[in-house]
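Only one protein chain is missing from this complex, and each of the others stays in its spot.
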Amino acid sequence: MTIVGQQAPEWEAAAYVKGENKTVSSKDYEGQWYVLYWYPADFTFICPTEIREFEELQEDFADDGVAVIGCSTDSFFSHKNWFEDGETFEEGITHPVLADTNHSVSKAFGVYEEENGIAFRATVVVNPEGRIKSLSVNDIDRDEAGVGRSAKEVLRTVQALQSGGLCGAEWEPGAEFVETD
Amino acid sequence: MTIVGQQAPEWEAAAYVKGENKTVSSKDYEGQWYVLYWYPADFTFICPTEIREFEELQEDFADDGVAVIGCSTDSFFSHKNWFEDGETFEEGITHPVLADTNHSVSKAFGVYEEENGIAFRATVVVNPEGRIKSLSVNDIDRDEAGVGRSAKEVLRTVQALQSGGLCGAEWEPGAEFVETD
Amino acid sequence: MTIVGQQAPEWEAAAYVKGENKTVSSKDYEGQWYVLYWYPADFTFICPTEIREFEELQEDFADDGVAVIGCSTDSFFSHKNWFEDGETFEEGITHPVLADTNHSVSKAFGVYEEENGIAFRATVVVNPEGRIKSLSVNDIDRDEAGVGRSAKEVLRTVQALQSGGLCGAEWEPGAEFVETD
Amino acid sequence: MTIVGQQAPEWEAAAYVKGENKTVSSKDYEGQWYVLYWYPADFTFICPTEIREFEELQEDFADDGVAVIGCSTDSFFSHKNWFEDGETFEEGITHPVLADTNHSVSKAFGVYEEENGIAFRATVVVNPEGRIKSLSVNDIDRDEAGVGRSAKEVLRTVQALQSGGLCGAEWEPGAEFVETD
Amino acid sequence: MTIVGQQAPEWEAAAYVKGENKTVSSKDYEGQWYVLYWYPADFTFICPTEIREFEELQEDFADDGVAVIGCSTDSFFSHKNWFEDGETFEEGITHPVLADTNHSVSKAFGVYEEENGIAFRATVVVNPEGRIKSLSVNDIDRDEAGVGRSAKEVLRTVQALQSGGLCGAEWEPGAEFVETD
Amino acid sequence: MTIVGQQAPEWEAAAYVKGENKTVSSKDYEGQWYVLYWYPADFTFICPTEIREFEELQEDFADDGVAVIGCSTDSFFSHKNWFEDGETFEEGITHPVLADTNHSVSKAFGVYEEENGIAFRATVVVNPEGRIKSLSVNDIDRDEAGVGRSAKEVLRTVQALQSGGLCGAEWEPGAEFVETD
Amino acid sequence: MTIVGQQAPEWEAAAYVKGENKTVSSKDYEGQWYVLYWYPADFTFICPTEIREFEELQEDFADDGVAVIGCSTDSFFSHKNWFEDGETFEEGITHPVLADTNHSVSKAFGVYEEENGIAFRATVVVNPEGRIKSLSVNDIDRDEAGVGRSAKEVLRTVQALQSGGLCGAEWEPGAEFVETD
Amino acid sequence: MTIVGQQAPEWEAAAYVKGENKTVSSKDYEGQWYVLYWYPADFTFICPTEIREFEELQEDFADDGVAVIGCSTDSFFSHKNWFEDGETFEEGITHPVLADTNHSVSKAFGVYEEENGIAFRATVVVNPEGRIKSLSVNDIDRDEAGVGRSAKEVLRTVQALQSGGLCGAEWEPGAEFVETD
Amino acid sequence: MTIVGQQAPEWEAAAYVKGENKTVSSKDYEGQWYVLYWYPADFTFICPTEIREFEELQEDFADDGVAVIGCSTDSFFSHKNWFEDGETFEEGITHPVLADTNHSVSKAFGVYEEENGIAFRATVVVNPEGRIKSLSVNDIDRDEAGVGRSAKEVLRTVQALQSGGLCGAEWEPGAEFVETD
Partner (left out) sequence: MTIVGQQAPEWEAAAYVKGENKTVSSKDYEGQWYVLYWYPADFTFICPTEIREFEELQEDFADDGVAVIGCSTDSFFSHKNWFEDGETFEEGITHPVLADTNHSVSKAFGVYEEENGIAFRATVVVNPEGRIKSLSVNDIDRDEAGVGRSAKEVLRTVQALQSGGLCGAEWEPGAEFVETD
């Protein structure tokens, strides 16, 4: 059964936090909205387009009190070398990216791909009560084809979830709610 | 574990098909891309905004060879009375909508909500080999708040999946692929 | 083994109560006789003849202190639209009708039909001690044939059960009891 | 779960058949409608009113090709002495009455009452395919109160089941069927 | 393994006690010798010869402080009609006869015959400590042949058991005991 | 449950047969009535009175084609020394007496007493089809009191079983059968 | 695994003790060396040669504080008649001989032979702490051949066990111990 | 239960055979009497007295067609160094001695002592049919005391087993057999 | 139990092979000696000293027909970026290095460290029959201390294993073997 509507699992992992190797966990985000997104591997090609987009929208998320956290199964050492190579991410990465080397975070949310030992391109939205409000998962890139996700759609979904009203399809902040009659 | 990357389960249900009560099943879509989306209940308020949007984009999906199928746990008789009330859906509904009264389809895809006996707002994309390529699930409307999804984002995702290239974040048909070097 | 002679299970469900969406449960009927009847689906054809008959006899049941409750596996929203369409039930429906969308009430009484995901045409009579005193079940309408039940026979049965005497076959209130010698 | 809609179990028992001790079984009724009714005990007071009524309506049932069979947990010898005492049943009993001394028939249909070792007042209707189409069960007489059933309502139910049309509540042979539009 | 030498099971059943329907149980015989005998069915032919013999010897048993109790799987109502028909038992029956309709007493002593749902012709002797001191069982009458037992031999056995001495084969009260040297 | 009415178990044991140590088994008695009786122990005091009585009635049993077999848990060597001591059994013993040292025969018929490792005073009658028609068991002698059985009652029972008619209580060969009407 | 080196099981049995029937148990030998020997059956031919030899050496065992106990699966009554027949054992038997009729002692020490229901020719030596220090078992006499044991070798073994020194092969009391250097 | 009277287990082990490291197994002794004896450890003090005695009596055993095999849990290398040190065994050892380093032979015969990882002082006699005819086990040397066994008693036992007659206690070849009457 | 002496498990993984992403498996090394060594993570500090040493000794291993394979739980993309950064490994890496992202190879050899999701510093030597001949494992670097292994000792061990003689401690190719006498 889907994990949506359930309490998010507790998680903990080493993470790249502005250059440092720090332990980050679900406890650090208690009482707060957060978005956790996974990408398959460091040093690949679609992933950085997604990571950069989340990095750029980070401020918009923050305006709504939403934390953004990345995650892959690579180690801290791998993260550090990629993020700081001075080319792929010109401005660097300022939001935390988990190093889920033992796969525990990916498995806890059910987005671990057994065969290749990596995570799916997945995103979850967790509310301040710790409940998973939204989940999306795209298959990993088989036969060299892959699909990056839209961080903007994630932002729209969180904003609608926070609005407390009935948001119709394609609702954007500022639009009217659906009336119940 | 997520169902993404797995073979879609076989399913069969009664369905509202252009006014008729017909049995529809996964067999009818073998060898074809299809989108299957769920909504919680007939005669509610966010749901029709979503259903109408899928109805309107149906032709665009069809241009890419993608079938669109709706689903709720209401009966055929309920579907018929709602879709044909002449008000909610002025043009009527021409894509099939499953009547998953025994919950078998919703449970097979893991998107059944036990407590209320309805389906989550969920969407899956299935490819011609029967593999689930994408899944998104939003929590049901608790405390009278709910979030309609974006059918356009679904369309973009399917098109990217079909493109056979590396599609960066926010990629749209016509845009360039990500280069691997 | 039959559930007759056993304590009725505890149950709770959303219900259509004079136009409102309310939670109704077995607790609301403690210490009281009640009749609970199921019908397969809203917007069908035999069902309304039964519902109307129970609606009309409701006062007679009430004279004997007996509550009448309907039930189908449709949602509150479906109930509301059917009962208030102004045609099928000209006077509306004033007795509560459960929306057993998660099938828990139907399963608890053993009258859920797995294949079609609906309830059988069933009726139970429960006494003030919570004991099931009578049960009748008709098969659902297969191949387009079905049989509505007689609410009057239900009324006669309850009255006989309440009389505290030995009621022969076809006994009606006012008739003599069977003598034991 | 209810036995309605299921195949009737196979059964076999000694029976009082017009004064003789014969073995009767479900095989004798293959391809035929039949009504099987239970009563708690020979030599009691409500039971004969029911037995007499089924005896009297036997011809009407036969007109519709419906066999009628009685059953209690008393022995053939008990049946014979009661039916032929010359007082209780002036005309005698001409339909078979099973002597379910080992309780196998009552248990197979789930209408055996463990505590007292007798059968509930129950009735089943079985169609020519051997499927149970209707079941009714009244609790046994606790604290000296009991309720005889209506053989006429049983007759009406069988006739409606045989009609092949949609029979509304209280439908009687000759009445119109419910229209589906 | 045989039940002889074991504590008799606790038992309770409705019984015909001098015309009344009373509950009788092992508790009523605590601290006392009693003989419990079973016969297959009321209204049969060997059984009354046995019942009459126990009725006639009842006083002799009573002289030695031994209670006599009969038992069959027929109901109280059946017992009453047979014992009081004025022909079979001219003097009536004054010792209690159990109505073991739920077969619990017969099964507890292991003398229930599954196929026919009746008890074997069995007799047990229970001493004041509740221990089963003697058991005899004859097969039920198959193919219309049967063997009544000898109540006098039962009486002799009880008397010998009570004597506290070593009683040789065919010992009768008043005869000498066997010497151990 | 009692073994009466069941097929007798197959059995085999060493036996004292007119002074010789022979293996005797149920196969030797196929197609024949036989009585098998147990006594607790060689060299005791009640037992010889019973053994002598069976020895004396052996001819009467034989006249009716009934074999008589004794059994205890003592060895052949013990049997031989007791039966041939010239005092206890002046005429010797000419019917076979089993040496059930491994307790297999006693256990197979359920008449083994675990605590003392001996057999109860038990008797079974087996018919030519190998069915156990009668069983009687007396408790072993606790606290130095014991009860010998009546071989004559055994003989009467076998004769009645063989008569093929309905034998009332205390019936003796030559007496009339019970009439069934 | 062998029982040697283990605590001897607790045991209890009836026994022939100088003509009397007494209960003897392992408790009676707490804190003391004892030899327990088994023989197959009373009234046989090798056994008395062994029993006599243990009887004769009893005093020597007693000098070393060692009790001697015999055991067979025969009853006390059998023991008494054999030991006191005036021929086999001219002087009678003064050491206790167990009557292991329920086989519990033989089974506890693992020397029971299932097929014939008797004990093997076995001997155990138990020390004051209740530990089994020595075990010997000879197969029972199959095909009329058997081997009596040497009570003298048992005596030598016990004496060596008691000496507290290292006793070489064939050591006898008074001989030197083996030196460890 | 004891292994006496059972088929000996199949076994195989490395062995010291006149200075060589060879694999020896039960297959090598098929159809032949053999004695297998265990001792706790090489380089200890009682053991050599036993080994020497078996070595010396080897010819006598051979005269009767009996093979003699020793066994300890030491390795071949240990055996070789001990047997050939020129002091302990002046003449060397010419019968095979197993090196049961993996304990499989000792465990198969149930003579392995878990705590110390060595074998008990045990002896078995196996006949040409592979049946274990005799077993003796002495506890290992705890607290520095131990008891060597008598190889001569083993020889006497084998000879008696081979004689085919009834050998009384202390019987020696040439002595008379016990008469059975 | 240790895996040494067992058949090596079959394994397969993506690998960095001279710049390319190739699948490498145990099948590629059938019939050949190979050394498989693990290191904890790319982009760390002890690891490169070990990798460089194996790279340098690769020719010596090859001279003896021994393949050398590295392994960590990092991805191919991570390997490629590290090995080709132009600084850490000036000459590049020409022996295959597995990308055991799904941990299957590490787990198969039992050298996976659960807590940190990485492999221990481990080395195995596998012979041409696929048998594991040698294993060494050092704990991972806890509290920032770690120990690199000696590739030269690995080389010496393989050479000794290949020599087919008895190699004493510290044996080097060319040295004499140990004599067995």
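We just call them A, B, C, D, E, F, G, H and I in the order they show up, numbering each chain from 1.
What we mean here is this: a residue touches a chain if its C-beta (ideal position, glycine included) is under 8 Å from a C-beta of that chain, and two chains touch if they have at least 3 such contacts.
The structure displayed is predicted, hence computed values, not measured ones.
S.K.: In the full complex, which of H:S25, H:S75 or H:S163 touches the chain missing from this view?
M.R.: H:S75
S.K.: Check each of I:L36, I:I93 or I:A160 against the chain that is not shown and name the one that touches it.
M.R.: I:A160
S.K.: Footprint of the hidden chain on chain I, which residues?
M.R.: 1-2, 4-5, 45-46, 49-50, 52-53, 107, 110-114, 120, 122, 131-141, 144-153, 156-157, 160-161, 163-171, 178-180
S.K.: Taking the full complex into account, what residues of chain H touch the chain not shown?
M.R.: Counting only chain H, the missing chain is touched by 41-44, 73-75, 77-78, 80-82, 100-104, 114-118.
We take it that only the chains that are shown with their structure count from here on.
S.K.: Any idea what the CA-fit rotation angle from chain B to chain D is, to the nearest 5 degrees?
M.R.: It works out to 70 degrees.
S.K.: For chain A versus chain H, what separation do you get between their C-alpha means, in angstrom?
M.R.: Taking the average C-alpha coordinate of chain A and of chain H, the gap between them is 75 Å.
S.K.: Using the touch rule from the top of the page, what residues of chain G touch 2 or more other chains?
M.R.: 114, in rising order.
S.K.: Classify the inter-chain contact topology: is it line, ring, star, complete, or other?
M.R.: Topology of touching chains reads as a line.
S.K.: What are the touching chain pairs in this one?
M.R.: A-B, A-I, B-C, C-D, D-E, E-F, F-G, G-H
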